[in-house]
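Of the protein chains in this complex, one is absent; all others appear in place.
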Amino acid sequence: MTYILVGLAIICILGGLFFFTTATIGLLRFPDFFTRLHATGKGDTLAVFLCLIGFALYEGFSLTALKIVVIAVFMFLAQPTATHAISRAGIRRGLKPWVKGEERR
Amino acid sequence: MNIFFVAVGMGLCALVFLVLYRAIFGPGVFNRIAAISAVGTKTLIILLIIGYVYNRVEMFIDISMVYALLNFIGCIAAAKYLEMER
Partner (left out) sequence: MIGKSDDIIIKTIARIFVPFLQLYALYVIMHGHYSPGGGFQGGVILGASMALLLITHGYDELKRRLPEGALIFLGSLGVLIYAGIGLICLLLGGNYLDYSQLSVILGVDAPHARSLGILGVELGVGFTVMAIMYSIFFDISTGGILPEDQRREDRAEGER
């Protein structure tokens, strides 16, 4: 039983590391501020959720796993809200979205 | 199992250095705030990995929860400040 849980935990953590890598590559290579917010807002949230679920599965059924699940639910609700707040501030200050054909900003 | 956790932690540290490029050279202040929020998210996972390597997980869970909270509140405060006109 424990071998199945440890195997699932390793798969989840490796999946989380993969999504972190793609989110970072997106943050570096995208041409505009709003597209970079897409990359880091969505990719980072899913990666953190998968990594924390992996840690909770590695522990088994105990109080520590419950606390890790509480952190995961909090991050899942809070990170998109912070991204939403920053993008509203960007629109209010007059940043224009990128249209295909312009140069990188 | 320890070696696996240390390898994942070192991979995440390399990703943090890559994100810092956007924090230094991002044109304007908005790119820098997005980059710092991403660094905070990765730091949360690195803290838990350190907890597993030293076999004292219960201590590091409380610290990482507080860090997630402060990251969220700081991001919203910075966005509210940048909205105001001069």
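All chains are identified by letter, namely A and B, in their written order; residue positions are counted from 1 within each chain.
Note that a residue touches a chain if its C-beta (ideal position, glycine included) is under 8 Å from a C-beta of that chain, and two chains touch if they have at least 3 such contacts.
All figures in this text were calculated on a predicted structure; none of them were measured in a lab.
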**Request:** Could you tell which one of A:11, A:28 or A:77 touches the chain left off the display?
**Result:** A:77
**Message:** In the complete complex, the non-displayed chain touches which residues of chain B?
**Reply:** 58-59, 62-63, 65-66, 69-70, 73, 76-77, 80
**Touching residues (missing chain, whole complex) on chain A** = 74, 77-78, 81, 84-85, 88
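The rule is short, and it goes like this: only the chains that are shown with their structure count from here on.
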**Asked** Using CA atom averages as chain centres, what separation in Å is found between chain A and chain B?
**Response** 11
**Complete:** Per the touch rule, the chain A residues reaching chain B in their complex are 6, 10, 13, 16-17, 20-21, 23-24, 27-28, 33, 36-37, 40, 44, 48, 51-52, 55, 58-59, 64, 67-68, 70-71, 74-75, 78-79, 81-83, 85-86, 88-90, 92-93, 95, 105
**Prompt:** For chain B, which residues count as touching chain A in their complex?
**Reply:** 1, 4, 8, 11-12, 15, 18-19, 21-22, 27-28, 30-31, 33-35, 37-38, 41-42, 44-45, 48, 52, 57-58, 61, 64-65, 68-69, 71-72, 75-76, 78-80, 82-83
